[in-house]
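With one protein chain removed, the remaining protein chains of the complex are shown where they sit.
For clarity, chains are labelled A and B in written order, and residue numbers in each chain start from 1.
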Amino acid sequence: MNSMHQGFWDAWELIITFDRDLYEIVFLSLKVTVSAVILASLIALPLGAFLAVFRFKFRRYVIAVLNALMGLPPVVVGLFVYMLLSRAGPLGGFGLLFSPSAMIIAQVIIIVPLIASISHQAIRDLWSEYHDLLISMNATRFQRAKALLWDGKRALLTAILAGFGRAIGEVGAIMIVGGNIEHATRVLTTAIALETGKGNFAFAMGLGLVLITLAILINLLIHIVGKTERASTW
Amino acid sequence: MRRLLGTLLATLLIASASSAETLRMAVTTSFYNSGLSEILLPEIKSDLGFDIQLIVVGTGQALRLGEAGDVDAILVHSRAAEDQFISAGYGTHRREIMYNDFVFIGPSGDPAGIRQASSAADALRAIANATAPFISRGDDSGTHIKEQNLWSQSGATVEGNWYRAAGAGMGTTLNVASGMNAYVFSDRASWLNFGNKGTLELLYAGDPSLFNQYAYIPVNPARWPHVQGDMALTLEGWLASEKAAALINGYTINGEHLFTFNATQP
Partner (left out) sequence: MVIFPLRMHGVTAHFRKKRLVGPIDITIETEGFTIVMGPNGAGKTTLLRLMHGLQRCSGGGVEWAVPQAKAREKQAYVFQSPIMMRRKVIDSIAYPLRLRGLGVSAARAKAQECAGRFGLENLLDSWAPMLSGGEKQKLSLARALVIKPDILFLDEPCANLDGRSTREIEEILLDAQASGTRIIMSTHDIGQARRLAQDVIFMYDGKIHEQTTADIFFTAPATKEAQAFINGDIVE
């Protein structure tokens, strides 16, 4: 147990002394995950709205597949993206492998189904409320989607934060496509995996605490900025 | 809004394209865990002027990365696999740089009594006879292949629940052995740097058959024109130089000397 305390203390010391390596890792973690969440939301939110509002022949199957994709193991996505981006692969010419961009791509693929599924459900519920009203007002399908996305923004925020949570804790895919390269593609989760593999459990645990604290702070920040949980609005 | 996103996208792509001043090298976990790279990389940067990006994977994956042209050079320790890599045209040649040795780790109680073993083969036979728990890398790495060769040379039968394949890197495998109080075959450097020894101890070493040669192989530019062929050769020269020799031979963990430089000049 003493070594556990020592490990926590080691991690704490890095934080308060603004250790360059640790902060580099933290900023990279945020850069990768926040970018992935933004890109994934730009794809997933309209997709969720589209599926909720438009009726087309294979809609039920698309929704089922989307829900199933939430269970896609991240490491499989990592392998798939590796094979795409490898020099020997179809997109090798871009030289994206082992870079933060590759990590972002992998994370986007992982969290799009999650964000799309949650937002689809939320928008569908809202659509059943608004249905008669929006039709009566002669709103075009595009206008309907806009109104649903805007009025449903609280639930959509939940979807986005779910995606953020999944991405910030992800390790398998970004290990494969990023390579966990020091000063280049090493983020909190892969650093934790590395330290664990070296047997430095306590230090790895300390980094884990940093990660959780970071995730909590981000969530709090979003809630404060979004002014949720205030009495007069919901 | 659209312009902001476009800029963001462009920044991401630009920031990620490989810089011309960087060499990518796949190295094995056993090499990385020794900590030697932390000594060498800064010296390389100041002497040669370029950065090395290390991708730390098992030997099998390192070779695959070389085959796919995703790295510019590899540093591994598995002679037979290296020869195959080169004869298949993926690497230009191999250059021996240094060696260390493999050791047998086990519980301090030593139920199979390998402390008194007369050879590596002897130790393995003792473990098999005692059906003492043994954790193998199980991942086709250089260490794993060496372990398998030793088993077949020893003539012992490797069958039964006592033999477990972890399918992982050196550190993780050591973790499993530590957790299960089992015997494990490791390279000396990874063991010395390992942070979770528990009741495990170094029980047997020194047999010449435990010799572990590291070799550097540049990825073949004829096969993959985009690789940094010149940088790879420059690095090779540095790794085989007297300065590298001094750094490598002088590297110790807790006073224990780890690697022996053995590069020859062509």
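Observations
The definition used in the following text is that a residue touches a chain if its C-beta (ideal position, glycine included) is under 8 Å from a C-beta of that chain, and two chains touch if they have at least 3 such contacts.
What you see is a predicted model; the values in this text were computed from it and never measured.
Shown chains touched by the hidden one, complex as a whole: A.
Contact with the chain that does not appear here is found for just one residue of A:Ala11, A:Leu84 or A:Ala147, A:Ala147.
In the complete complex, the hidden chain is touched by one of A:Met4, A:Val65 or A:Leu133, namely A:Leu133. Mapped onto subunit A, the interface with the missing chain covers residues 126, 129-130, 132-133, 135-139, 143, 147, 151-152, 232-234.
Just so it is clear, only the chains that are shown with their structure count from here on.
A straight line joining the Cα centres of subunit A and subunit B is 33 Å long. Residue ranges on subunit B touching subunit A, taken from their complex, read 5, 8, 12-13, 15-18, 24, 29, 33, 53-57, 67-70, 168-169, 171-172, 174-175, 178, 193-197, 224, 226.
The residues of subunit A lying in touch with subunit B in their complex are 35, 38, 42, 86-89, 92, 94-102, 104, 179-182, 184, 196-201.
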